[in-house]
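All protein chains of the complex are present and in place, except for one that has been dropped.
A and B label the chains in the order they appear, each numbered from 1.
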Amino acid sequence: MAEKLLTVRNVTRQFGGLTAVNDVSMTIYDNELVALIGPNGAGKTTLFNMLSGLLPATSGTIAIRHDGRFYKVSGKGATSVAQHGISRTFQNIRLFGDMTVRENIMAALNNQFKENFWSTIFHTPGYYRTEREMNDEAQKLIDRYHLTAVADSPANKLPYGMQRRVEIVRALATNPKIIFLDEPAAGMNPEETAELTKMIRQLRDENNLAVLLIEHDMSLVMSLAERIYVLDQGEVLASGTPKEVSQNPAVVKAYLGGDINAAG
Amino acid sequence: MQIFMQQLINGLSLGSIYALLALGYTMIYGIVKIIHFAHGDVYMLGAFFGYYTINVWHFNFIMALFSSMIFCALVGMLIEFVAYRPLRHSSRIAVLITAIGVSYFLENGMSVLFSGDTRDFPQVIKQVNYEWFGIRVTNVQLLIFVTTIILMIILQLIVKKTKMGRAMRAAAADPVAAELMGININGTISFVFAIGSAMAGAAGVLIGLYYNSIEPTMGMTPGIKSFVAAVVGGVGSIPGAAVGAVIIGCLESMMQAIGFSAFKDAAVYVVLIIVLLFLPAGLFGNKQPEKV
Partner (left out) sequence: MKIRWQTIAIWIVCMAAGYGIIYAGEMTGVVDTFIENMLVMMGINIILAVSLNLIVGFSGQFSLGHAGFMAIGAYATGIMTQTESTFAGLIFSIIAGIVITIVVALIVGVPTLRLKGDYLAIATMGAAEIIRLTANNLKITNGPAGLYNIPQLVSWPIVYIMMCLTIIIVANFVHSKTGRAIRAVRNDELAATAMGINATKYKLMAFVMGGSLAAVGGSLYASYLQSIAPSNFNIMESVSILIIVVLGGIGSITGSVIAAIVLGAIDTILQNFGSLRMVIYAVMLIVIMIAKPSGLMGRCEFSIGKWLTKRAAKKQAAAAES
């Protein structure tokens, strides 16, 4: 029986008079692949931003299991959240543009290695050792996810699909228990989307990770997701397996608009 | 109480001058996001132009004021065209350095041409003191208040009621969209520089009358203080600039009155830092949160 990883209880977010997210509750289990779908403006990214600590919730609690205990995420800043096993990508790719792919990944490895002040400024053997270890760790990720060819190119010079791939690998480098992917397939053609699907599956299988993704591309969602939450106007409209959700009349009416095979 | 009121009057005079400068800074920053470092030097040029026209061509006050404003408007537009426009798409620091270059050029150019000596500004208006309830107000101070208020009202009218004013506000909010809507960005920016510089010119003539002396580096400290005033009020906000300037002006007067004149400059910076800490966008500014 899989363990609970992330619990979201009655989370609400208000912006002045506007309620963007209304009393949303979700549970994500270890190693699950869950999708969050819904029309534009349904509150999905707002929810993501709260889950990753970039936005405080107006009310409700979010907790993640870390080192065996549940740690309250709501109300903590993004840095702290990231240090407790949550990582993410962004709707508009946010890579460290001036830095190479390798440096992007090594930056994400920051918290897993220690470097003391003197070895930093005088490049003692300790510095070289740390650098080698970080580089080895980064190289493993680069090779495993087919980034070897572009490893030393500046991130902002890469083609769009490659940038997305790098962003996901960078998020992986923080050694999280769950990764949030915000519309990873946005702007991709069918081939790129197919490759992305393969990559996400590889990601989840090889790393004992849970994945929560926001997506509009229904083919991606239906082929990847084990469970789906449907959000509409800030509320959870339905949840369940892809089959259950696609047959839920309320969902069909509000979002899928009829035949799921016609979408995507 | 009397001393307080007296200092308030003095502070308002100083604040009015700062307001005229701060308005220029805030409008320019609002539309092109540049700290127009040379703005204080445009003010200095206004003072010198007034000096010249009164001494050599025997202009009266009104004509000196107007001609100075026109002259400075032209100077401001020239600076924008030559120094800022080529860098419109470069880093902000590059523009700042260029602005500093322009400032150095104007200050030192004037020093070379007219020597760095302080000159006496001609007293075209004979000073008359009025006394109301023991508080002394000079006619020059009244002139400063009135001129400043009139100019500010004209500015508000332009910004709120005219097509150009609408263009200014649109360009400040979103230059790309404004251009796509058919607004002539270059023309609008030139216009903003013209108005801001004209007001700086007016300030120059007024301060010449008020303090009686001018010299080529007179623009630096008031320039910085006015910029601080604009930031305190919220950069990009016209009422904010005016309020900020009055606060700074009164603060300076008060500090001088209570005997801490050595610290009056430091006090301005302390206020700046305190305001920025608690109201990062200034009193009337609005912080645009980053969209994720």
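List of remarks:
Here, a residue touches a chain if its C-beta (ideal position, glycine included) is under 8 Å from a C-beta of that chain, and two chains touch if they have at least 3 such contacts.
Being a predicted model, the structure only gives us computed values, none of them experimental.
Among B:97, B:154 or B:258, the one in contact with the hidden chain is B:97.
When the whole complex is considered, the residue among A:11, A:47, A:62 or A:108 that touches the unshown chain is A:108. Contacts to the hidden chain, counted on chain A, fall at residues 52, 54, 77-79, 82-83, 87-88, 90, 94-99, 103-104, 106-108, 110-111, 113, 115, 120-123, 127-128, 130-131, 134, 170-171, 173-174. Residues of chain B in touch with the missing chain: 29, 33, 35, 83, 86-87, 90-98, 100-105, 107-109, 111-112, 224, 227-228, 231, 235, 262-263, 265-266, 269-270, 272-273, 276-277, 280, 290, 292.
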